[in-house]
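Complex shown without one protein chain; remaining protein chains in place.
On to chain A.
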Amino acid sequence: MSAVVSLRDVHKRFGQVEVLRGVTLDIAAGEVVAVIGRSGSGKSTALRCINRLEVIQSGTIEVCGHAVHDPALDLRVLRQDVGMVFQSYNLFPHLTVAENITLAPRRVKRTPRAEARSLAEEALARVGLSDKIDAYPEQLSGGQQQRVAIARSLAMHPKVMLFDEVTSALDPHLTGEVLKVMEGLARGGMTMIVVTHEMGFARRVADRVIFMHTGLVWETGPGQMLAAPQTPELKDFLAADL
């Protein structure tokens, strides 16, 4: 099996608190995985360990052939292959949409200005925001900002994309436009790990759903598993969610 992301017995502690207690996980190229679970179950932490925003205490993490657990790894090499989108968008407020998107290609990949501009146009077209290329983030709605954040990540042509509750800060009527963009990416063959509370998205779009509980992968299966949970914990979680 050709895993693009592979975690082996990953342990992560914050001080005394063990947040990940032996997470093992393989994600294949082109696979879309939805990660669900209660608040505090370690979903964000697991995601952040994958591109080493957090350092793990033991276990191994391989991403696109990079040994993430290896302290000698060049993070900039890893992060060219891994895109990440946050709940709070985190666009750069002092830069226009175009500048937000072209910053990394220009600085990291030394893409010439004109070429970077067409890269931005292309990425914005994919998220349906071509007309906002010269706007500033504060002039956009939350949903539009989040789509720009996705475009910014796409412009680096990542092999894997991580999404951490990217619609949680949005009004329900703005959630749909972001989910649609993500669905498009999924159909386009992007490898995606999506931490989400959107059960509809998990059911419809994800190839696989992972239910995390108390720092462990508790239950995993295709989207249909949400209709027939095996463990009482998942049953409780789904009941509480309704």
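Following the convention adopted for this analysis, a contact is a pair of C-beta atoms (placed from the backbone, for glycine too) under 8 Å apart; a residue touches a chain by one contact, two chains touch by 3 or more; residues count from 1.
Simple rule for what comes next: contacts and distances are computed from a predicted model.
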item: Absent chain [UniProt protein name; select from "Carbon monoxide dehydrogenase medium chain", "Amino acid ABC transporter permease", "Acetyl-CoA decarbonylase/synthase complex subunit gamma" or "Electron transfer flavoprotein subunit alpha/FixB family protein"]; value: "Amino acid ABC transporter permease"
item: Option from A:41, A:80 or A:167 whose C-beta touches the chain left out; value: A:80
item: Which residue of A:59, A:142 or A:184 touches the chain not shown here; value: A:142
item: Residues of chain A in contact with the chain not shown; value: 51, 53, 75-77, 79-80, 82-84, 86, 88, 90-94, 103-104, 107-108, 137-142, 145, 149, 152-153, 156
